[in-house]
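With one protein chain withheld, the remaining protein chains of the complex are depicted in position.
So that you can tell them apart, the chains are marked A, B and C in the order they are listed, and the count of residues begins at 1 in each.
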Amino acid sequence: MYSVKLGLKSLWRERWINILSVLTIGVGFFVLAVVALLLLNLELASRRLPEKFTITVFLEDEISQRGILRIRKMIERATVVEKVDFISKEEAFEDLKKSLKDSAYILEGLDRNPLFPTFVIRLRKSAFDREKVEQLIKEIRGMRGVEDLVYGEEFLGVVSRFRVMIRLLSITLMGLFFVATVFVCYSTVKILFYRRKEEIEIFKLLGATGGFIRLPFLVEGSIIGLLGGLFSGGLLYGLFEISRRYVAGGVPIITGLNPVLTVVAILPVFGVVLGVIGSAIAVGRVKF
Amino acid sequence: MYSVKLGLKSLWRERWINILSVLTIGVGFFVLAVVALLLLNLELASRRLPEKFTITVFLEDEISQRGILRIRKMIERATVVEKVDFISKEEAFEDLKKSLKDSAYILEGLDRNPLFPTFVIRLRKSAFDREKVEQLIKEIRGMRGVEDLVYGEEFLGVVSRFRVMIRLLSITLMGLFFVATVFVCYSTVKILFYRRKEEIEIFKLLGATGGFIRLPFLVEGSIIGLLGGLFSGGLLYGLFEISRRYVAGGVPIITGLNPVLTVVAILPVFGVVLGVIGSAIAVGRVKF
Amino acid sequence: MIAFSEVTKVYENITALRKITFSIGKGEFCFITGPSGAGKSTLLKLIYLAEKPDEGRINIAGWDSDRLKMSSIPYLRRNIGIVFQDFKLLSNRNVYDNIAIALRIRGVPEREIKDRVHEALKLVNLRHKVDSYPDMLSGGEQQRVTIARAIVGDPTVLLADEPTGNLDVDNTAGIMRIFREINAKGTTILFATHNKELFRHTGLRVLTLDGGNLVSDVGG
Partner (left out) sequence: MIAFSEVTKVYENITALRKITFSIGKGEFCFITGPSGAGKSTLLKLIYLAEKPDEGRINIAGWDSDRLKMSSIPYLRRNIGIVFQDFKLLSNRNVYDNIAIALRIRGVPEREIKDRVHEALKLVNLRHKVDSYPDMLSGGEQQRVTIARAIVGDPTVLLADEPTGNLDVDNTAGIMRIFREINAKGTTILFATHNKELFRHTGLRVLTLDGGNLVSDVGG
């Protein structure tokens, strides 16, 4: 259709201003993508936190193998539990020695192993739920054969608060950056539109329909969006590669940015969508 | 001068497109400022890391007060040292008890205090220098009255690598974001300039000098930059206030962003400078 | 074909047309004259629907301007060829494209467009300027491109607003000849001009406007 060709031609005719637009949008996308990846990875990192949180259950010294098994089963049934490890008296002593490191000599004077057999419970990282964890702790405390239980009560609170904060921050910032990028797209297309007001006026007077007028802008907007997306994808991939190759061992904040290649691939699609939406809004309703 | 008035008038005449420009630039600055603050605070946080790094020096059990003083003076003379704390045998034992927490009962069977009097050396956060620290460690080891010395040899390496990485990342990202923002400014002014090509052509034919043609653009560019700066400052301050008030306890990553108010104040100045430079580049040399 | 009844057009503080009534039959060739600011262009704008009347009714080819849906305006305009007083050429397209666009808008196939554009350019003596851009043309050449664009679509109505203001005697005669030929084939023509020489001895109908009033309607 001629209207489509018109958009393509206009792309070339106004190539300088279009290159500016592509670069502007590209940079916007790039910023958005980098920030999004940083936040996503921060969120992922914060999700890993509760995994490190463990509940240590001290069992009675003279507990039977059967008792141990019974308690283990009880614990494993809870949904928040990821893994349960049993540590015998002897293993516990070795562990303590290791953790004391250079001060391990203080244990030398001991005449007997003062430690208890223990269960170390690792909590599941997904579906981390403070209430359920507290419920579990209560249950374990009530079980026969359990001497004592150690858990980071305060730490637990901190973790879940931190998670909420990170999530809130992510959503706020992502929202802001998204609005900013859409805005850059919109204003770019709007400026293109302003520049062509006269042309549109003439087209209308010559009998062009609304579709004929709108279509070239949509084509142009989508291609500018596509190129902007490709450009930002290129930038991102470049940043990724450079940081991987030239920084000793790689900058983990960047190389660790997990789905970097997925994002690189998605950016152009995102560009086309935004370009079309931006153009549609910028052109608006065609009046005669 | 009329030329200045021209710039002001044109600002009003093309207010819609100018508002778009202001918003675009404002969003650009905002993104830049937020990223800059995040990176700055990450850098500051990483500077605080070595502060937490301590060298623990165990002294001989029977060391004299004089000997203690002599070693202390030696240590204090080193430039990398921030603070030296002396912990007596008794204090050290209490500390150990605390750090063992619920397992402190294991110390009950001890017939004597097995610990040594110690110096805890806190390293200076500024001017952190791995080589000097290792030099100091070597010296301390060689001193009379020193039984042993514990320091995070590996940790030391990690810290300095982390510092380098953070700094590299900051510089790269800041550079990229700066280029992006300047670019948005430039393309905004360039688009304004494109729009007024015809007007400029007419001005020239009527006998306007280069200065007369350039000045309105500089005025307009600087005001758009100023408004963009104010807008971004407002956004930043808004984000700051909202996060302070409505998020329980404040989002530390934002409220902790240290010089937020300074940045809010600097943004408009930054905007004017960029606006003027952008305009000057966009207008370029006036040919007749 | 075109009927005005008691049409008034007011711009902010000025009455550009005051209670104008006239009607033009199919295939007529009618001049509109009057001094600068008389309302000639405004009258044409009302016909091609670039302006709406404040009072009165306009009927174009059976369509009542009041009751016309906005979406059908383009299709009405496709039957009207317009020579704009200020040319309205697309400055970023060459002569060929400026003329072809009128056909492309109508969805005419590209091969047919080529023949018709070249034919129109031949009529206005501008075949050698086919690749030029408007700002590389002289005033008179631009005006002739505008004329070529107006006639290339074989319109049923041709509105010409001061189409010879920038043309010398010979070119003017050429354009007048073309218009007479088109008219002979059945196209209704409205020709706004301040140049009384153009219609003095033709015996064609002349509407004279002055200060927004229709002061005379003679001939035809």
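Note that in this section a residue touches a chain if its C-beta (ideal position, glycine included) is under 8 Å from a C-beta of that chain, and two chains touch if they have at least 3 such contacts.
Given the structure is predicted, the values throughout are model-derived calculations rather than measurements.
Student: With touch as defined up top, name the shown chains that contact the chain not shown.
Tutor: Even though it is not drawn, that chain still touches B, C.
Student: Considering the complete complex, identify which of B:L69, B:V179, B:I202 or B:L261 is in touch with the unshown chain.
Tutor: With B:L69, B:V179, B:I202 or B:L261 as choices, the missing chain is touched by B:I202.
Student: Considering the complete complex, identify which of C:K26, C:R177 or C:K196 is in touch with the unshown chain.
Tutor: The one listed residue touching the chain not shown is C:K196.
Student: Could you pull out which residues of chain C are in touch with the chain that's been left out?
Tutor: Per the touch rule, chain C residues meeting the hidden chain are 11-12, 34-37, 40-41, 85-86, 136, 138-144, 161-162, 165-171, 194, 196.
Student: Across the whole complex, list the residues on chain B that are touched by the chain not included here.
Tutor: 2, 6, 13-14, 199, 201-210, 212, 287-288
Please note the rule applied: only the chains that are shown with their structure count from here on.
Student: Identify the chain whose mean C-alpha position lies nearest to the mean of all protein C-alpha atoms shown.
Tutor: Answer by centroid distance: A.
Student: By mean C-alpha coordinates, which chain is most distant from chain A?
Tutor: Relative to chain A, the chain whose C-alpha centre sits farthest away is C.
Student: Approximately how many whole Å separate the CA-defined centres of chain A and chain B?
Tutor: 23
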